[in-house]
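One protein chain omitted, others in place.
Per-chain residue numbering starts at 1, and chain names A, B and C are given in the order in which the chains are listed.
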Amino acid sequence: MGILVGVVGFRGYSGAELVSILDRHPAVTPVLMEHRSDSEDRPRPRGWQGPKCIPCTAEAVRGEGIAAVFLCTPHEASMELTPHLLDTGAKVVDLSAAFRLKSGEEYQRWYKEAHTAQQLLPEAAYGLPEFYRDRIRPARLIANPGCYPTAANLAIRPLVESGWLDLGAGIVCDAKSGVSGAGRKPSLKTSFCEVTENFSAYSLLDHRHVPEVLGNSGLELSQFSFTAQLIPIHRGILETIYFRTAEPVTTASIVELYERRYHGEPFVRIYEPGKVPDIAAVAHTNFCDIGVKYDPATRRGVVVSVEDNLVKGAAGQAIQNMNLILGRPETEGLL
Amino acid sequence: MGILVGVVGFRGYSGAELVSILDRHPAVTPVLMEHRSDSEDRPRPRGWQGPKCIPCTAEAVRGEGIAAVFLCTPHEASMELTPHLLDTGAKVVDLSAAFRLKSGEEYQRWYKEAHTAQQLLPEAAYGLPEFYRDRIRPARLIANPGCYPTAANLAIRPLVESGWLDLGAGIVCDAKSGVSGAGRKPSLKTSFCEVTENFSAYSLLDHRHVPEVLGNSGLELSQFSFTAQLIPIHRGILETIYFRTAEPVTTASIVELYERRYHGEPFVRIYEPGKVPDIAAVAHTNFCDIGVKYDPATRRGVVVSVEDNLVKGAAGQAIQNMNLILGRPETEGLL
Amino acid sequence: MGILVGVVGFRGYSGAELVSILDRHPAVTPVLMEHRSDSEDRPRPRGWQGPKCIPCTAEAVRGEGIAAVFLCTPHEASMELTPHLLDTGAKVVDLSAAFRLKSGEEYQRWYKEAHTAQQLLPEAAYGLPEFYRDRIRPARLIANPGCYPTAANLAIRPLVESGWLDLGAGIVCDAKSGVSGAGRKPSLKTSFCEVTENFSAYSLLDHRHVPEVLGNSGLELSQFSFTAQLIPIHRGILETIYFRTAEPVTTASIVELYERRYHGEPFVRIYEPGKVPDIAAVAHTNFCDIGVKYDPATRRGVVVSVEDNLVKGAAGQAIQNMNLILGRPETEGLL
Partner (left out) sequence: MGILVGVVGFRGYSGAELVSILDRHPAVTPVLMEHRSDSEDRPRPRGWQGPKCIPCTAEAVRGEGIAAVFLCTPHEASMELTPHLLDTGAKVVDLSAAFRLKSGEEYQRWYKEAHTAQQLLPEAAYGLPEFYRDRIRPARLIANPGCYPTAANLAIRPLVESGWLDLGAGIVCDAKSGVSGAGRKPSLKTSFCEVTENFSAYSLLDHRHVPEVLGNSGLELSQFSFTAQLIPIHRGILETIYFRTAEPVTTASIVELYERRYHGEPFVRIYEPGKVPDIAAVAHTNFCDIGVKYDPATRRGVVVSVEDNLVKGAAGQAIQNMNLILGRPETEGLL
């Protein structure tokens, strides 16, 4: 049966993806934790056996010997549940935004509400293993990154660190996501007839994921423009990132930069100079794929960074983090 | 029966859209001009009567008394056909790129082939009525703008003209188009299974439409980054355009800038400060809709410009131009 | 300004389509009638002027001199509003199911609730002009047909009337609809992520539209199998209808049957023997297109009947009915 891990919010798209990946994980077994049922289940064939389901309580977590709990819940629920779950000795991987920012003030500024579990912010590790693997391993609380910031930070930070950028020009990140990023709760904005044969921009310049990029890429607010957009597809994120260098470089040297930075990383893949990935390249996988095109004459460049928002952007990365905190091989169950 | 106008390339998506709009035009009647048949017709009900079809020859144009010919043909065919058609006394609205650039050298640089009708470039009017109405009216040859440049130029030029831009930062235009922009000829890239549930970038920094933006917006190459991307929808373009101002302004003042520039323009619509249009707002119409969001703290702004690539981006704008050169009311058949 | 007609439920998909078609109608002007606001409006450009909006009351209808009111409301609301609206002298075209069946008992059986305006059932005319034009013209209350029954009845009744069918085998109608048929109210079943890359059947054998087919095609319940299915598209219905003949006939003779039955009908189009229409053939039009394939060796045949569920299946047919009851040319505003 292996190590037991709990999933709260298992009916949403991230939660369901998590359960589905965990079902194939060789070392752990998922347990559903019923919190608030606000979504319908899908019809199932006769005899279908899902994972065991227990209440979302500290007692049940202790009684079952749950080693880690994934929270696929709204941030308000995560702030409420996390302290109680940590008290049981279980580790927590929170997929909400509750513990991603560094202070209650920053949280208040972007989420327009008070943080109700600020005491946990200092110990929460931001779960982007490619940057913070060593802080993640010993942590008992992981703030699993937002979907947009994962693809953005992996693409932007090496550029910032290179020292090559013309930071006066800043960086533009034009981000596009499939509809599952908006969650499973029905709304007009995610209704089929409103989305199909359409494409729309939202949260121009003030998306809540912006501080997660600033805090982990090395950029400052004045150097960064971010817009989120809705693609009429189920899953997948593509971010088109524009930069300018202070001095001319080459596409090949930027590709080399990424290659060096991500050498040995199992889930970041770099493309040949001038080639860029599309969403199909990473759908249903935990990869973030990155490609670059650069023009020395204008010193302007473009990076395309793609991921599956439900996998590397949510459930897959959460399991990558779980593997780290439970001492399992980082790629287990993910390749 | 009204004024007769010919359509060459009527089986492609732009050509079919053109015939469909012309069918409802109160003053003109479309005539199909059979050039090379490389596409299948759709099945039709019994008794279906399409427009009259004639050969694509100077004789037929003269014989029928065709007043204007629309070329929905590849640029090679347009360069070949246009001189002969003009000789008949008919006016030509060319939807290809053949006559959009200012010189044979510029054409050669971006299209990688020699221009075979350079003698016509000086007299060709670039058919963006909102900028060049007075040059269009008397012209006998109209270079109908590219789909991407129409939405880009209408959004960018007022910003450039304002003098407010930090041109060192430059302008980023992240453009997305529905699949009909790639034409009706079958290819792997436009096959359903390659496009659905996918999103991809192409022609990063070197799209052939770039010189059309530079030549009509006032930007220089070093100030402009452009990427084209494929949305899994049939029709529609959304461009997300990023800029920085030298000094802080406000969203309202930028909206005001657009309002003033496009006051009285029938086909450009501006949104309230902070509101932006989506593709559904303009599908099947000749409108280009523009909205702005700007942050004074960072001096960064975003413009969203949308159009239907087959209408304002092709057939609709071609008819707007035809109305001008035939002395008809500019909006006739288009509202 | 022309004749004023009111639209209740103008934010739903049928209502919005109705307003959009009426906006182009040369003889009538739509007036929005605010009943219950449960849907959001789309964002609009500055200066956008929609139709006039009045309250949904008898006083307002009298005060404005509204000649006819379209009800794009749930059937409960239609039963409640219709008597009051008729009292004003206005005619009513009801797009709900409230007045489509012949008795309160039949309504109760299929809709599982009591009919609250039974007194109006005898005078309600079933608004399928191709069958009941003469009853529609003088009526003050039109029950606009359901989307599925329109395509089904137009295809099935000529077969039944021919006397050629093997009625023991019965007729199978496998019906598929775009998602707009389910209305604009958000629900999990019509959420983008549940619909895209999916296809599902619902209401097997017991769809509420079945009695509308039986009552107007000449079939009996035991002779008819009907299943509704959801296509991941916005709009359009395709019904595949299977029959068997008692004696061998030919595809051509069945096509001839349809041709004769619908000779002169402006909105029913028949295809050549063996050719069948697809949804694209009728999208955004008021046509119902019909094609047939038949195999004499097995005496088995298939009819494909298509329509746009929002036009011939709802708003377009409602305007066709309005034209009839207001004494206008039947096709006015619809071609």
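We adopt the following convention: contacts are C-beta pairs under 8 Å (C-beta built on N, C-alpha and C of every residue); 3 or more make two chains touch, one makes a residue touch a chain.
None of these values were measured; they are calculated from a predicted model.
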Which residue from B:94, B:174 or B:197 sits in contact with the chain not drawn here? B:197
Using the definition of touch stated at the top, determine which of C:35, C:157 or C:234 touches the missing chain. C:234
Any idea which of C:103, C:198, C:250 or C:331 touches the chain not displayed? C:198
Footprint left on chain C by the chain that the document does not show: 168-170, 172, 174, 176, 178, 194, 196-201, 204-206, 221-222, 224-225, 227, 229, 231-236, 238, 240, 242, 244, 274, 276, 278-280, 283, 293-295, 297-302, 304
On chain B, the omitted chain is touched by residues 13, 39-40, 179-180, 184, 186-188, 190-197, 232-234
Mind pulling the chain A residues that touch the left-out chain? 42-43, 45-48, 196-197, 255, 259, 269-272, 275-278, 280-281, 284, 287, 289
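By our rule, only the chains that are shown with their structure count from here on.
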Can you check whether chain B and chain C touch via the same residue numbers (shared by over half) or via different ones? same
Whole-Å distance, chain A centre to chain B centre, using C-alpha means? 39
So, in whole Å, the Cα centroid of chain B is separated from that of chain C by 37
At least two other chains touched by the same residue of chain B: list those residues. 196-197, 276, 278, 280
